[in-house]
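Then we have chain A:
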Amino acid sequence: MAAESAIKMKGTHLQRVAALKETRPYSPCRAACPVNTDVQAYVGLIAQGRYNEAFEVIRSVNPVASVCSLICHHPCERACRRCSIDEPLAVRPLKRFALEQASEYRRDRRALVEKTRDRSIGIIGSGPAGLTAANDLADLGYKVTVYDRHPALGGMLVSAIPAYRLPREALKEDIDDVIAKGVEVKTNCEIGRDISMKELSEKHDAILIAVGLSLSRSLNIPGVEGPGVMLAIPFLEDVAFDRKPDLGKKVLVIGGGNVAMDVARSARRLGVKNVEMVCLEGPDEMPAWKWEVEEATEEDIKIHHRWGPKSVVREGAKVKGLEVVKVLSVFDSERRFSPTFDQNQTTVIGADTIIITIGQMANVSFLKDTQVRIDDRGRVVWDPKTQMTGAKGVFVSGEVVTGPGAAIQAAASGHRSALAIHLYLQGESIEGKLPTYEKEKISDMPADVASKIGREPRMKLRHLPPKVRCESFVQFESGYDEKTALTEAGRCRGCGGGAVVDAKKCMACLTCQRVCPYGAPVVSAWSEIRPEFCQACGLCAPECPGQAISMVSYDVREIRDTMASIVGAVEPKRPDPVIVAFLCMRHMGTSGFSLPDNVRKVPVHCTSRIDIIDILKAFECGADGVAVVRCSTETCKYKGIEDRVSARVDRAKQLIGMLGMEAGRLEIMNSDSGAENPYSGVCAGFSGKIKQMGLRTNK
Partner candidate 1 sequence: MIVGSQKSIDEIWDMIKGFKKVLVFGCNTCVAICHAGGEKEAETIATLLRMRAAQEGKDIAVDFSSVMRHCEPEYFEPVMEDLKKYDLILSTACGVGVNFLSDRTGTIPVYPGVNTSFYGAVESPGNFVELCAGCGNCILHLTGGICPIARCSKTLMNGPCGGTNKGKCEISKDVDCAWYLIVERMKKLGTLEKLAEIQPARNWSTSRDGGPRRVSLEHIRAYEEKEAANTDSAGGKK
Partner candidate 2 sequence: MKSGSNLEKVILSGQPAVTAELGPPMSADGHEVIKKAKELKGFCDAANITDCQTAVVRISSIAAAVLALREGLEPVMQMTCRDRNRIAIQADLLGAAALGLKNCLCLAGDHQVFSAAGRLKGHPGAKNVYDVDTCQLVGILKKMRDEGLQEGGDKLEVAPKFFIGASWTPMGDPIDIRPMNLLKKVNAGADFIQTQGIYDIELFRAQMAKIVNMGLHERTAILGGIIVPKSAMMLKYMDSSVAGVSVPKALIDRMNKAKEAAGDDKKKARELQEAEGIKLSIELIHQVLETPGIKGVHIQAIEWESAIEGIVKAAGLYPRPAFAE
């Protein structure tokens, strides 16, 4: 009775976990993610070889998942609690791995969404903001049309971000997901030129403006007008749409941000050997990501720091170089951007082409003479609480209003707008109902917990050698292979995926407090397990005599509940014994190693999560032998758990002994998880032993 209803209550693993997690502080990685991707969940699924489920976790909040898996600035990694141990988890590369593994599944699951609502929405702009909104609104059953002035969908992703970082096939996967839902697409269609806002408003019940920042800012310096001086976005668009610009022999990029890096590195790939950059900032002040600067330097791109552009030096019409003036300081005492110069110190940096990459701005000229108000600085007036402009039914999203940021931030904005539009069309109020993505998070790792955690280096990504990669726009970063990915996934401490107590069942017996190696539970009237201490080993849950503890991720009960389907039918005339092997999934996914057919794999987060009842359940389902295989003491992710696991195995042996079964049918074994296929040997050996012992029979 109780067991059944408990299962019913729980739903699928993902549903149950998701609901439970909402009631608890987020892992810092998740809290840091602009769309609150449940990193801990999908990394854990990767570690178990459950790649399709990992994909589901990612895709459920992120329609530009493939894009992010390649180019996200990954704030999650900076927030990772592993930082206080060694290095952050490689979250982005793991996402890439999961998406690559799940690609077939992903294509198969694409399907048209039935249009259940007779309202239509026009979305201007197909960048991450527009795409995300389209995705969500299509899911809700609306008719959605996306308009973009470019020949392809994706906004900056397709028109600016160079392919060596973001291959278009990856972007296509994201876009195809959305299109497949039945979203209508109008490319090469610029609002204000091809269609007017007025027409659009007549056609649609609501409009979303997600036009991003499509104009590059220029410099107001002598000589800037004329050939040989380019702006970043048009340049990148040329590159993106294969309109090879003529750059001469030497290119100088003005700017120190990430776009400048893309510009410079694209120029290198267009065959220009001599690419230099000049920026106001010193090496430590540059807005570009450190890794971008390092990679650019590897590609022989020289950066002139702390010089400000003064004039473009021309010989006739032809650009000769850029006159620059020494920067004294970039920021004022309040760290506001306010450069000062030493006008006496100038020099000229020679160049055939100069590309100005100092920022973007929105082009909202098409909104002139509409009800959407534009302020005197050319910005759309909007209400962040409703995502709506001054015009009824006209919403905004993405960088056009939030200013420059990352793709995933635009996507978050897209989610908000989609919900706002939905509420608007339902005639509901919007304020207070849009997600904020600001969540309470688990605090830093307490020092004494950190001291109990072993150091494990982050898995490195391989890059093409600079010489090779500068020859084309081929993607320069390779993804993880399975072994590396699983190793990396194993580094995650599972923050927030750990133990939770059902206070209604807890009788304050203190067992968990005594058992926990990390001092997480504090028992008074009932046990409270402090998430910042909990390492999600799961040692406590099977010890709790009241079964009051569940694990947020991969609850121990799931092992039991799925055992029958894992073991499957046990033929009375089987040639080989049926072995159930509980395998610590540390370093190993399920497909990362192969086992003989007669061995049924039960990957567990750690053998500390195996309950005596799980072992009995395996026998109940017909196993002839049960193996508990764990990594060696040295490689175990959690310190000091093996004795308890052994004690449980010993108790289970006693119990099966009561049923007249040989103790040898159950064994705990170690295997060096560093080995290629670590568990196959021990499992095969054990299987042989059980075969000799004979198969189990019932009357």
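Definition applied: a residue touches a chain if its C-beta (ideal position, glycine included) is under 8 Å from a C-beta of that chain, and two chains touch if they have at least 3 such contacts; residues count from 1.
Per the selection procedure, all candidates are chains of the complex that A comes from, given by their letters.
These numbers come from a predicted model, not from an experiment.
Trainee: Looking at 1 or 2, only one should touch chain A in the complex. Which number is that?
Mentor: Only one candidate touches chain A in this complex, namely 1.
Trainee: Can you list the chain A residues touching candidate 1 in their complex?
Mentor: Those residues of chain A that touch candidate 1 are 1-4, 504-505, 507, 509-511, 514, 542, 544-547, 611-613, 616-617, 619-620, 655, 658-660, 698-699.
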